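The chains shown are only part of the set, and none of them has been moved.
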Amino acid sequence: MPQKNKNCYQYFLEIQTRWNDNDMYGHINNAVYYFWFDTLVNNFLIETGLVDPHVSESIGLVVETGCQYFAPLSYPEIITAGLRVSKIGSSSVRYEIGLFKQGAKKPCAEGHFIHVYVDAQTRKPKPISSKMREKLKTLM
Amino acid sequence: MPQKNKNCYQYFLEIQTRWNDNDMYGHINNAVYYFWFDTLVNNFLIETGLVDPHVSESIGLVVETGCQYFAPLSYPEIITAGLRVSKIGSSSVRYEIGLFKQGAKKPCAEGHFIHVYVDAQTRKPKPISSKMREKLKTLM
């Protein structure tokens, strides 16, 4: 599958790298990318008012994640993360993420992230509200 | 794809969870699983004498990772991680990982992890040595 250009993404966040994101080989550790994905998705959901993690009645549980790494990244680089939504199911959302070096059009990594919305108390799947669905569609 | 039973895995490590592995929803964060995968794979490589991360001439760069989460895990649980190798290429290895609750036969998460071996200095791909190939085959 060809890599997606930056203009395929709809929402962007500048990611500040941290000293300890680098592992002993001097590059960002593969697991750290997923902390960024979490932050990107949650920043979008919080900024659009869709989720308040402290009080929401429904929460997004992560059921699948994945990432392909095309080129290394290193602290202290600033990374641009782009977000898009590729699929909205009845209670699930598939997000796609691209990570870009400053000024680059081609990503150095592409990831995905599937949320299933559940009731915060019972942890049973809950349909995505029409309000959320509308907001998520703006990322498609 | 059906989940793999515990007896499909060849090498095991007990994973000690940490207080901060739990996120604010009270379960292990999805990214933390990848720190465990890293540790599982590297423990195998170090124990078998295949890699010494401080001095090795070739190092394994991670080019792809992925995980499916079937059931939540939480600190302070002890998790059993199982490792197998599903494919050995000329310079790449595909590892598969299963995470099991104490006493369980079915995994609560399944992941994979692809290493490409490169020269530690030039970072160009290097063929996997026949010694390493033999050891990796024991995990197939």
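Think of it as A and B in the order they're written, each chain with its own count starting at 1.
Simple rule for what comes next: a contact is a pair of C-beta atoms (placed from the backbone, for glycine too) under 8 Å apart; a residue touches a chain by one contact, two chains touch by 3 or more.
Please read these numbers as outputs of a predicted model, since none were measured by experiment.
K.L.:
We see 2 chains here; how many are in the full complex?
P.N.:
All together, the file's complex is an assembly of 4 copies.
Definition applied: only the chains that are shown with their structure count from here on.
K.L.:
I'd like the Å distance between the centres of subunit A and subunit B, where a centre is the mean of that chain's Cα atoms.
P.N.:
About 23 Å separates the centre of subunit A from that of subunit B.
K.L.:
Under the touch definition given earlier, write down the residues of subunit A that touch subunit B in their complex.
P.N.:
24-25, 29-35, 37-38, 53-54, 59, 61-69, 72
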